[in-house]
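Here you go, one structure.
Complex shown without one protein chain; remaining protein chains in place.
Just so it is clear, A, B and C label the chains in written order, and each chain counts residues from 1 on its own.
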Amino acid sequence: MTFFEKITLIDRRIVFIVIALAVIIPLLLRVDLPIKVTPEVKKVYDIIDELPPGSVIVMPCEYAPDTMAELEPMLFAVLRHCFRKDIKVIGCLFFPTGVKLIEQEFKQIAEEQGAVYGEDYVLLGYRPYPAVVIMSMGQDFRQSFPEDYYGTSLDALPMMKGVKNYDDTELVLTINATSGVDFWLIYGRERYGFRYALGVTAVMAADYYSYLNSGQVEGIIGGLKGAAEYESLIDYGDLATMGMSIQSFVHIVIVLFIIIGNVGYFASRGKQRGRR
Amino acid sequence: MSFDPGVWLAAILTLCIFSFLYKDNPFYKFAEHLSVGVSAGYYLVVLIRQTLIPAFVNPLMAGYWHVVPELPRSFGIFLLIFPVFMGILLFARFSRKWAYVARYPIAMIWGIGSGVVIPLVLQNHVIRQLQATMVPITVQSWADIGNLFIAVGVLTGLVYFFFSKEHKGLFGGTAKVGIWILMIGFGSTFGFTVMARVSLLIGRIIFLMKDWLGIIG
Amino acid sequence: MGTSVVHLARLRLFLFIILFSSIIGQAAFGAENDWLITKPPLINKLYDTPNDHGKSIKIEWLSAEYDSAFIPEGYIIQRADSPQGPFDSIGFVPIVNNLYTDYEDVINKKDYYYRVAVTGTDITSPVEGPVQASGQWFHTGKTTTFVFSVVFCAMAIAILIFARRGVQFYIRPIGGINAIDDAIGRATEMGKPILFVPGLGTASDVATIAAFTIMERVAKKTAEYQSRVIVPCYYPETMIVAQEVVKSAFMDAGRPDMFNSKNIFYVTTDQFPYTAAVNGIMLRDKPATNFFLGKFYAESLVLAETGFEAGAIQIAGTDEPIQIPFFVAACDYTLIGEELYAASAYLSRDPMRLGTLKAQDWGKAILVVILVLGIVTASVFGSDFFIRMLDVNVN
Partner (left out) sequence: MKRQLPIAITFICAFILTVQYFVPHRSFEMMYEVSNVWLQIIGFFATLLGILSLVLNHWEKVKYKQENWIYSIVALAGLAGMTLVGLIGSQDNPVFEWLYNFILSPIQATMFSLLAFFIASAAYRAFRARTTIATILLLAAIVVMLGRVPIGAYISGGLFPWLADILLNYPNVAAKRAIIMGVGLGAAATSLKVMLGIERSYMGSD
């Protein structure tokens, strides 16, 4: 058997080992491949990056464990960016099955970055009927939320001093896997004209690109790929970067195997007939 | 490293299944048979708890079938018990003489199951897909060219599935374009799926390396 | 599903809070806010909900106008049996909406009167009514579906009548179908069993039904050649039907003595344990031929790759578009989508079954014509007649 015949008949166990290594090695060594940043993610980053320290942004987070794989890395990256730049965050937990999850995520990043509850971030709990809540927040946050998630009066939180409604904030960035994206757009952005950006799943992202052109949405972080881009912008590679690197390795490995198979096939054609 | 016996059990079973990649072996056989037994038991329990008790036992005990509130109670209960009779007929297959009565419940399963199909598939598989393809094409933008492409693709694809005529001449050429487009579709679906499958593998390996062994942070 | 349940639950809760607070609110400072409402709401449409079983009424109204300093939370819908009242509060909608569907214990063929109140005030719209709820005998939103169904069935039945009179139809050879007989022959020559996997569909799934027809053929051949066919089943119902199919086929082949129901067995109703078990069969019983016909999901490639490794000839067919590529890559022959249904008719050589295949072709021809007409009229003449013609509204 010639070399070329041999490479058309690599044992599949070798293929399996190579695939396993393509996952395990980047995971162990934390290999981060460079990631190309798309303009819609860069825009979100720029808006936050250009804010003066002490500015406030609103982050409605609406997702549950099933979409967490894509959205958690996004929330982590954005929060790290904000806390480092001393941007204050009002987190809104408006999706009932995700409340506990997201509260924990805020806590984790706050601890890591040394952010203090009440001074650097505030969480607003779940209230039913998002349309009404979003509109009332345009009048005064205290209308729907006299108290925060933990039951403390908003007036008792140092960060909320002088923050009445959207006019006192710089951006609404929703990390969202629900139709809440539309609620914030229709009842919030269209009525009160705040700057609006999204972090959504890869599947959803495709639907919202048209809003970028119309200017209703200023930036979109889409899926694990978008999260990885944001991680590379803040220079803090984490879950998303790792996930994307592993994907890159595995995809390249598979493509290489296809190429090897074809090189072998063409070089040894005529000598043997394989089975389709 | 974890000290939770559950995590250890899960990790060992995970490795048992992965061992199948090398070849069939006793560890895989063990995990395979265990999962078959446990999942069949799980299915039975769920069926009893989620279907049989709420849908049958509870209304029977109450002497009232809530699905047919308009009918007299006793007739409602009759309607509720009728399928039990049909279900028992299934066991007739163990008798040589009466085996044919087991066909009645099967006929019923087929009838009920395939009854709703005609309008539903025509509506969701045919009408809606047809309407989605029928968009005005004015060839003024890239999206229009895309839509034209979809329309041509659907047409040639349908021609490929035409069984009354041999694939020859112009007709055969059209069918050939159809199969090409099908193949591009298959290739892209294949490529698109890789990422999701790799994510699953990453999930399992992270479980082993982080939750079980604790060798990554 | 989960989301909608939560949504409903939170709606209920909110409704309750609002009703409660509005009762107190109205008593305490209701009238105080009245002057802020510059124009009360006005019911402009009140009607029986169309295309349902009755028991519901729809109310639409023109929004109230109010001073911008005060945004009312919403509207309370009130209902009574007579225009004079008494009115019961039956529902709440936020201020941005102006449509409500009343499902609260509405009785068919009974008069109702409605009015809409603004929360936090004593303002209500004028009373509207009477209106009655009733059930309909035809869903007008499904007219298109109805027409398609009738046309298709009529066409098929007409063709079947011709078929019964002995009209012969030409059906082109379908790739992969001849391979079925070859594959059966190969297994019998090698003295090895045949594995037939009828997929993850229920016994009455059309893909599974098509698989049963092919199974009939396969079983008949194996009975003739005295070899074994193994059928692992995902649903118990599938097992029962499959046993009947194989048994009948063995009887038809004149070998009822050879039928062993233990070869057609239930495995488990759980996707991956089932896959694990079928993998085991492929590696331990070493079937020479594997059929994967019916509904398949993610397990398709696991099965097909394991079968390949075990050295079997593999023939697959499914109507799940996402899984077809994996079968195409890993199996020797794949019946793509509709070909699965066609194969079952083609193999049987039964003129009636072939007749329905003809009806499918006519159906496709009609689709092609409508598609071309629709695109041309819409693009050239700017008319969306054909597009609108296909509107289906199931609500």
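In this section, a residue touches a chain if its C-beta (ideal position, glycine included) is under 8 Å from a C-beta of that chain, and two chains touch if they have at least 3 such contacts.
All of these numbers come straight from a predicted model, not from anything done at the bench.
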For this session: Would you list the chains present here that the left-out chain is in contact with?
Result: A, B, C
Problem set entry | subunit B residues touching the omitted chain (full complex) | 6-7, 9-11, 13-14, 17-18, 20-21, 29-49, 51-52, 55-56, 67-68, 70, 79-80, 82-84, 86-88, 90-91, 100, 103-122, 124-126, 129-130, 132-133, 146, 149-154, 156-158, 160-161, 178-195, 197-198, 200-201, 203-204, 207
Exercise. If the missing chain were put back, which residues of subunit A would it touch?
Worked result: 8, 10, 12, 15-16, 18-20, 23, 33-36, 225, 228, 244, 247-248, 250-255, 257-258, 260-262, 265-266, 274, 276
Problem set entry | Where the missing chain touches subunit C, by residue | 51-54, 135-139, 142, 145-146, 149, 152-153, 156-157, 160, 206-207, 209-210, 212-213, 215-216, 233, 235-237, 239-241, 244-245, 247-249, 251-252, 262, 265-268, 270-273, 275-276, 284, 298, 301-302, 304-305, 308, 319, 321, 324-326, 328-330, 336-338, 340-342, 344, 350, 352-353, 356-357, 359-360, 363-364, 367
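Operating definition for what follows: only the chains that are shown with their structure count from here on.
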For this session: Round to the nearest whole Å and give the separation of the Cα centres of subunit B and subunit C.
Result: 12
Exercise. Can you give the whole-Å distance between the Cα centres of subunit A and subunit B?
Worked result: 31
Problem set entry | Multi-partner residues of subunit B (at least 2 other chains) | none
For this session: Could you please specify the touching residues of subunit C with respect to subunit B in the complex?
Result: 142, 144-146, 148-149, 152-153, 169-172, 174, 202-206, 209, 237, 240-241, 243-244, 266-270, 272-274, 276-277, 279-280, 283-284, 321-322, 324-326, 328-329, 336-339, 342, 357-358, 360-361, 363-365, 367-368, 370-372, 374-375, 378-379, 382, 384, 386-387, 390-392, 394
Exercise. Which subunit A residues qualify as touching subunit C in the complex?
Worked result: 12, 96-97, 128-129, 131-132, 135-136, 139, 178, 187, 275-276
Problem set entry | subunit B residues touching subunit C - in the complex, by the definition given at the top | 17, 20, 24, 28-29, 31-33, 35-36, 38-40, 42-43, 90, 93, 102-103, 106, 109-110, 112-114, 117-119, 121-123, 126-128, 130-131, 133-138, 151, 154-155, 158-159, 161-167, 182, 186-187, 189-190, 193
